[in-house]
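A protein chain is absent from this complex, but the other protein chains hold their places.
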Amino acid sequence: MIRFENVGMRYGTGPEVLRDVTFELKAGAFHFLVGASGAGKSTLLKLMYLAHRPTRGLINIFDRNLASIPREELPDIRQRIGVVYQDFRLLNHLSAFDNVALPLRVNGAREDVVQKHVGELLGWVGLADHINALPPTLSGGQKQRVAIARAVISRPSLLLADEPTGNVDDTIAVRLLYLFEELNRMGTTVVIATHNKSLVDRFKHPVMRLGDGQVRTEEDEADWGAGLRRDAEASFGTKGDAPTVPPREL
Amino acid sequence: MIRFENVGMRYGTGPEVLRDVTFELKAGAFHFLVGASGAGKSTLLKLMYLAHRPTRGLINIFDRNLASIPREELPDIRQRIGVVYQDFRLLNHLSAFDNVALPLRVNGAREDVVQKHVGELLGWVGLADHINALPPTLSGGQKQRVAIARAVISRPSLLLADEPTGNVDDTIAVRLLYLFEELNRMGTTVVIATHNKSLVDRFKHPVMRLGDGQVRTEEDEADWGAGLRRDAEASFGTKGDAPTVPPREL
Amino acid sequence: MAAGRQSDIPLSRDPSARFLPWIVAFLTYIAALSVAGYLALAQLSVDWNDGLSNAITVEITALEGEEDASINGRVQTTVALLRGYPGVESVEVLSRAKIREFLEPWLGKALDIGALPLPRLIDVRLSGDEDVDVVALNEKLAGSTGARADDHAIWRDRMERFLGSLEWAAIAIVAVVVAAAVIMVAFATRGSLAAHRETIELLHLIGARDDYIARQFQRHAMRLAMIGSVLGALAAMATAFLISQSASGLETGAGLGAETAYLPVVATLALPPISTIVALFTARRTVLKALRRMT
Partner (left out) sequence: MAAGRQSDIPLSRDPSARFLPWIVAFLTYIAALSVAGYLALAQLSVDWNDGLSNAITVEITALEGEEDASINGRVQTTVALLRGYPGVESVEVLSRAKIREFLEPWLGKALDIGALPLPRLIDVRLSGDEDVDVVALNEKLAGSTGARADDHAIWRDRMERFLGSLEWAAIAIVAVVVAAAVIMVAFATRGSLAAHRETIELLHLIGARDDYIARQFQRHAMRLAMIGSVLGALAAMATAFLISQSASGLETGAGLGAETAYLPVVATLALPPISTIVALFTARRTVLKALRRMT
C-alpha cells in the first residue's frame, strides 16, 4: 500500500524534519502515529497525501513509485486518499453539507447520491442540526467532525487523520474511532496522528512513533478489542525500544 | 471579578446557546470549563472577553456593569484579559515573536521590555528555535504554544483559554498548566475550557460544567496538588449533580 | 446545491468582480467608438470620393483689366469644348451667387466681395464610363481659352492618406484595447488565484483536476467580461446615436445618415462576444499556467 525507503524531508533550507524514514504499511492496516509536538507527524502525513515531495528517498503509494507518476495522474490517486487536516481546512463559504459533498462532486458523483450519503454521514457524526451551517458558525468540535466526514465520505482506500479528536470529548472521540475502524474493516488503510494517549491505549492498534526524524514501531501485543479484524502489518526500517503503555479505562 | 446573572445568548435568530447562566468568579479563581462539543463553552468565553454582548441578562466584569461601559473604555478592559482562542488566531504574516509581542506593543510597551520578555516566554514554551518562524511554518502544537504565550505575555488579570492543549501531548499540556497556575498564583483569574479529562483530573481545580445552556459547578473535594494556592471560589446559580471523577495518573 | 457544485471558490467576492467589468466596459467603449468612427468616416469618404472622382472643376480667371464680355466669351467657348469632350456627362457654369456663397466663409465680411473680380467656375460631371485624362484636357483648355481644369486628385489623394492613417489608428486602438483587456483579465485572475490559494490547494488535494478549477475561473472572468462589454457596447451605441443625431442636424454630417450606420452597429455588436471569449481564454491560460506550478 505505502512504502517509505530512506525518505528525508526538509522545508526549504531548514533542518531535516524527517531523516531516513523507512517503513511499510500493508493494505488494510490501522496505525496510530505518535510523537512529540513538532516531531514531524503532520509532515509525514503530508508526504503520504502527496502535498509535498520528499527531499530524498523513495515513496511507493498504491504500489507505484511516486517519483514516476505524471502530474495528470495525481488527481486520480488523491481521490483515493481521505485526509483530516490538523487545522480542518474547511471552505468557509460552503455549508457543512457542501464541504462534505466536495470530494464526491469533484469526483463527478451524481447529485442524488451526494444528497443521500452526505446527509446520512453528517447525522452519524452528530451534526444533523447543522447541515446548512457555515463553518464559521460551528463550534471547534463541530468543525472537526465536518472535516472528518469530508475525509471519509468517498470511502477512500487510504485515510490519514491528523489529530482528529483534539477538539472533541472522549465520548465523541471513541465514536469517531469506531467510524474509522468500520472503514478499516471495509478495506481502508488508516493512519491516525494523535496526542491522545487514552485513545491510543483504548484502541489497541499498532503505534508508529516519530522521534529524531525517524519512525519506530510499538506493536502492542494485547488483544485487539471486540470484533476488530487485523489484517494489517507494518514493517519498519528502524526497530526501536517500544515502551509498553498499560491499557486504561476511559 | 466576573459575575453573570441570568445571561442568555443566541447567535442571530438561532436557538439560545446559553440560557439563564448565573455564576460568580472571585478574583484569583482557577476553573476548568467542561461540556460536550457544541455546549457553548467558547460562547461563554466570548462573552467574558467582550467579543459578543449577551442577548439578555447582566454581566459584571472587573466590578463594572458591561452594559454601561462606553466603547472608548473597552480597549483598557480588554488589555487586562488574555485569551487563547480555540483556533489560535495567530497573524500569519507576523513571526512567532511579533505575534507574542502584539499585546505589549498595542499597549505601548517599550521595545527593550518587549525583546526581553517575549524571547524568554517563547523559550519557556519550548519554541526557542522557532522565534522567527511564521505561523504557517509551525506545527499544530507549536502554533498553540505561540497562542498561549501571546495570551499570557502581558500578565493579564483574567486568562481565558479555549481548549489550549488540544494539539500538544500530555507532557507539554502539564507544563502549560503549570504556567497557568504560576500566573494564577500571581493573581490572575483563570478559566480553561477543555475536553482533556486527564488534565481536569490531575489538576484539582473547580470545574464548571456547561449543559443545556446552563452552568453547574463540580467542586472537587480532593487535595489540591503540590504547592497550589487556592484562594478562588465560584458560586453558581444552578447547583447540579456533580459526578466525581477519580484522579488518574498521566 | 447544483450551483454550489461548480463554485467552490468564492470568486464573486473578489475585488476583480467589482473593477473588471468597468475596465472591460471602458475598453469596449473605446474600441467600439474608434471602429465605428473609422467605419463612418470611411463610408463618408467613399461617398465623397464617388462625388469627386466623377467631377472636374474648371476655373477661368479674369485677366488684368479684362471686360466682363470677354470673360463670358471665354466661358462659353470652354463650355462648348467640354460638352464635346468624350466622357463628359454634363457641364454647368456656377452662378456668381454660388461662388460668392462658397468664398464668403473664407473671406469674411471685412472684405467687400462684391468689389472683387471673381474667377468663373465650371462644374463638369463625368459619366464615369471612360477615364478622362485631365492632363490632356488641361493642355487643350490652356491652348484654347486659358481655362484650368482640376480633378481634385490632390484632395482625393490626401483623403486616401488620411483614411489610411485613420485605419491604422483604429487597428492600433483595437490592438491596444485587446492587449489591455488580456492584461487586465490575466492580472485579475492572478489576483484571485493568490487570494484563493488555500482553497485551490485543498481542491487539488481532494483530487480536483486543473480543468475543474480552471473552469470556475474562466466562467467567472467570462461573466465579468460579458457584463462589462455589453455595458460598454451599449454606451458606445448610445454615444454614436447621439453624435449621428446632432451631426445630421448639420449639413456636414449628412454622410453619417442612418443608411450607412449599420456597419458600426454590427462591429459594436460583435465586441461583447469577442471580449467574452478573449476573457475566457485569457483566464483559462493564466490559471492553467499557475496551477501547473503548484503541486
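Note that the chains are named A, B and C in the order they appear, and that numbering of residues resets to 1 at the start of each chain.
Keep this in mind: a contact is a pair of C-beta atoms (placed from the backbone, for glycine too) under 8 Å apart; a residue touches a chain by one contact, two chains touch by 3 or more.
The structure displayed is predicted, hence computed values, not measured ones.
All shown chains touched by the missing chain in the whole complex, by label: B, C. Of the listed positions B:Ala67, B:Leu91, B:Val113 or B:Ala128, the one in contact with the omitted chain in the full complex is B:Leu91.
Residue-level contact of chain B with the missing chain is found at 49-53, 71, 74-81, 83, 89, 91, 93-95, 97-98, 101-103, 105-107, 111, 115.
Take chain C: the residues that touch the chain left off the picture are 15, 19, 59, 61-62, 64, 103, 106-108, 110-112, 115-117, 119, 191.
Simple rule for what comes next: only the chains that are shown with their structure count from here on.
Common neighbours of chain A and chain B: there are none.
For chain B, the chain with the farthest CA centroid is C.
In whole angstrom, the spacing between the mean C-alpha positions of chain A and chain B is 30.
The distance from the centre of chain B to the centre of chain C, with each centre set as the mean of the Cα atoms, comes to 72 Å.
Across the assembly, chain B contributes no residue that touches 2 or more other chains.
Shown for chain C are the residues that touch two or more other chains, of which there are none.
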